[in-house]
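Now for chain A:
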Amino acid sequence: MTKLHQFDVVVVGAGGAGLMAALYASRTAKTAVISKLYPTRSHTGTAQGGIGAALGNLEEDHPEWHTYDTVKGSDYLGDQDAIEFMCYEAPQAIIELEHMGLPFDRTPDGRISQRPFGGHTNNVTGKPVRRACHAADRTGHMILQTLYQQCLKNQVTFFDEFQVLDLILVNGRTAGVVAVELATGEFHTFHAKAVIFATGGHGRIFEVTSNAYSYTGDGAAIVLRRGLPLEDMEFFQFHPTGIYKLGILITEGVRGEGGVLINGLGERFMSKYAPTVKDLASRDVISRAIYTEIREGRGVNGQNYVWLDVRPESVNQYAAMDGRTNPDGSPYTVTGEQILTKLPDIIDFCRVYLGVDPLTEMMPVQPTAHYTMGGIPTNKYGEVVIDEKNTVLPGLYAAGECACVSVHGANRLGTNSLLDLVVFGKHAGLKAAEFAKHADFEALPAHPEEEVRAQLEALRNGSGRENAFEIGREMRKVMFEEVGIYRNERGMRFAIEKIHELKERYKHIRVRDTGRIFNTELLNAWELGNLLDVAEVVAESALNRTESRGGHSREDYPDRDDQNWLKHTLIWKRNGHTEISYKPVVITKYPPKERVY
Partner candidate 1 sequence: MALKHNVSLATALRYKGRGPMWAFILHRLGGLGMAILLTVHILSTALGGPVGQFLNDLYMHWAFQIVVYFFVLFHAVNGLRITLLDLWPSLWVYGREALWIEWAVFLPIYGLAVYTILSTALGG
Partner candidate 2 sequence: MQVTLKIFRYHPEVDKTFHYETYVIENAQETDRVLDLLEYVKGYYDGTLAFRRSCAHGVCGSDAMRINGQNMLACKVLVRDVGTHITVEPILGLKVIKDLITDMEPFFENYKKVLPWFINNSPLPEDGRERRQSPEERARFDDTTKCILCACCTTSCPSFWASDDYLGPAALVAAHRFIFDSRDEAAAERLKIISETSGLARCHTAFNCTLACPREIQITKAIAELKLATITGRV
């Protein structure tokens, strides 16, 4: 009853990276996209603020500056050859998106409009530079829609609502994937020359997160189970401005347009932490600043949040104080209406979820788990590498958030996630198609789906007493509290123990739904297994790195330690135990130095 399909290239995941890869691969290779969601439901669609590229449409800018900002943002852990590659590819990639019809906002002379974003600077003056190309505050939505539409136009084959459960490797080469069709519960084997993983991140291991329910680290967990390493898993980005309690993201674009952070005493505290760019420092810096304010009792009403103020009068007041100007040199001012046109969705979120109108009131915000810097190690062509010497695994590719190239290093710069998926999605697609042209199909093993079938049957027939929901809740809580913005040895040891306990309990969960059609309970339980696996390696990697760098801040090791830790972590799961190894960071032009904003 297993159905067999054969394609040159199979793309797993239909977010920005997956669709980009499919679009380019399908030009020369028979390509299929397998996605557990309808493509337009993918998480790329929630990206708000913009996509970074040194187009220089509004003021002087250079890919070189973008490269430096990204290296600095990564806290020098990013591989500089890959970063340079991405930043120099960026303008062309954006122009290609525009040619595909993506409706960017426009400048008065009809070019793509750009706005300032955290960490993007003019390297000469140190002032923020307008580099983020945007379509209101739904840039990701437009990218996702445009790519999906182009895929439809080019008649890419889609398998919507198919959950990929396993990767088939034969003799160290890629042979395909196994998936289950949600609507029927049937297994499908996809025999492929090349497989591209574009499965997204795993933000759902944390309690307060901006990530979708579907962000369960499926790709990372599958790869881990197949004996491949993951890279830099300790680095997770906490976005400074999530809606209090809900974690829904409020784009950095709000601060790009002049919004400021205010503590419980009514002070604009970022001038203490980043005197030059203030509220537009990079995300790790601001998240820690907010957390520090809260811990020192300057949260609002003693609660775990601060204010984000984008009321026009405040914006104008602080812009005047900073001497901010328009491109033509006149003083920068905004009206409520302009804010509404530039940030319509944010205004809407606040009205719906908080009952707060950001044009007249301040928004309560707290840092929220946002982005996975680590992931499946790849080189800059998207080829998955499996050891310290960057040995390529033939036929396997990864792109987007699930991959670690690494261009984000220890901390991703705002707008670089969309750029990452566009640039590396494209190159993974091209490379996979090229590979498929010359490669032959690997023979499939006799029953490739047997293992996952057994996995699912075990869950389905389990008669235990444990509630999967409860396990998930406990995992998210302990991960957010102990492996969150600030970390220390004691907390992380506690978290690891807790994860082990939860994994034990997970073996005894009960799935009540015994059906095959849309058995979402079963699949959620399977996803929980992935989350637990990923959470474990995140915590283990974090405990192992005894320094603070970018998104990884340890109270017991507060300083960056280039002497010992200027290297990437690789983590394997072997025989039930984690093994850690390292590989060097590629440094070309920018020797590490202290990071000040």
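Behind the choice of candidates: all candidates are chains of the complex that A comes from, given by their letters.
Throughout what follows, a contact is a pair of C-beta atoms (placed from the backbone, for glycine too) under 8 Å apart; a residue touches a chain by one contact, two chains touch by 3 or more; residues count from 1.
As the structure is a prediction and not an experimental result, all values here were calculated from the model.
Participant: Which numbered chain among 1 or 2 touches chain A in this complex, counting any copy?
Facilitator: 2
Participant: Quick check on the complex: what are the chain A residues that touch candidate 2?
Facilitator: Chain A residues touching candidate 2: 37-38, 40-43, 45-46, 94-95, 98-101, 103-112, 135-136, 138, 141-142, 145-146, 149-150, 152-153, 183, 212-214, 246, 248, 345, 348-349, 352-353, 467-470, 511-513, 515-521.
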